[in-house]
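Omission of a single protein chain aside, the complex is shown with its protein chains in their original locations.
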Amino acid sequence: MIIRITDQPIDVQELIAEVSNESNGGIVAFLGVVRRWNDSPNGSPREVYWLEYEAYREAAEEIMREIAQQIEEKWAITSIAIAHRIGHLEIGEAAVGIAVGAPHRVEAFDACEYAIDTLKATAPIWKKEAWERDHQTGQSWVENKAPL
Amino acid sequence: MIIRITDQPIDVQELIAEVSNESNGGIVAFLGVVRRWNDSPNGSPREVYWLEYEAYREAAEEIMREIAQQIEEKWAITSIAIAHRIGHLEIGEAAVGIAVGAPHRVEAFDACEYAIDTLKATAPIWKKEAWERDHQTGQSWVENKAPL
Amino acid sequence: MKVKLRFFASWREIVGEEEIEWSLGDSQNVEGLVTELIAKYPRLIGTALNSLVMVNRRYTDRQATLRSGDEVAFIPPVGGG
Partner (left out) sequence: MKVKLRFFASWREIVGEEEIEWSLGDSQNVEGLVTELIAKYPRLIGTALNSLVMVNRRYTDRQATLRSGDEVAFIPPVGGG
């Protein structure tokens, strides 16, 4: 199991390899990537220049371990890898990578989606966004939308 | 867009790169992998030695293109890559790889799962399984279970 | 009237060919063609009952009329993925 906060680029191949074994017929991987256009607080999109991620590292890793444990309890899945990057990220770079392997694909999809939803809602990780809109620039802490 | 039947190993990194662009914040990839233990027709597991995949190649690629088109209609997603391998596969090798990129992750998960479900139900691709159980060996065409 | 037949998986193994030209007898549709094939390859009966048919790479029903030059493929239960 990989549970990692890192300032290095996320290697999805490594995450997938970690959850691959003879019993797992389905592997689902998720990458959360910095995109150029993001919604501003009033809903209209603004251009993003870069993001700066910071984490309460020990607590975030503990939360990620708890997510892995919940997934084991819910789906009996133990093949899971979660890596979150911190520091300066440019457009197109992955901030988070998750891979889940399971005997059958339905559980792998469900568990992977559960992992990213729960991580985004609970892990003590923050991002500051450098943006421009209508010739105005700024830097703002961006919070995740609450799940619907 | 990658739509491909191939006798070469599936390169998930290539599929992910294909669906990565500045607008896509969520990327979901699926790999369907040959596992050592598979259910026999009576439900008990049997050991698998290898699989041999064959495809009605032109028709399968056309079905895969139709899946991509349905995904575009349902979710307005155009970043999709689907590769299916044919020929001889050993335990642990990927038979199918799918990657979907979308602005937001929910759609990427839904579209990726839709793609593999629909591919498994409709693409003219077959697999022969070489197996052993209770000191008996055999080779059988294995059909996908109907969706629940 | 000639059509092209494509065989895969169990069909290919029973017929022993991947692809043949077939001169239709009196049959005008897929159902008639399948009957002609079973007459020549009786072991197809079981798998034919379970199979779908594609004409020119599209799934079709067995009442579909055939035209000269059509490519007819027999699709036993699929196992991709």
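Each chain carries a letter (A, B and C) given by its place in the written order, and its residues are counted from 1.
We take it that a contact is a pair of C-beta atoms (placed from the backbone, for glycine too) under 8 Å apart; a residue touches a chain by one contact, two chains touch by 3 or more.
On a predicted model such as this, the values are computed, not experimentally measured, just so you know.
Judged over the whole assembly, touch between the missing chain and the shown ones holds for A. Checked against the hidden chain, the listed residues A:Y53, A:W75 or A:F109 yield one contact partner: A:Y53.
In the full complex, the hidden chain is touched by chain A at residues 32, 53-56, 58-60, 62, 84, 95-96, 116, 119-128, 141-144.
In this text, only the chains that are shown with their structure count from here on.
Counting only chains that touch, the fewest steps needed to get from chain A to chain C is 2. Averaged C-alpha coordinates give centres for chain A and chain C that are 49 Å from one another.
One simple way to say how far apart two chains are is to compare their mean CA positions; for chain A and chain B this gives 24 Å.
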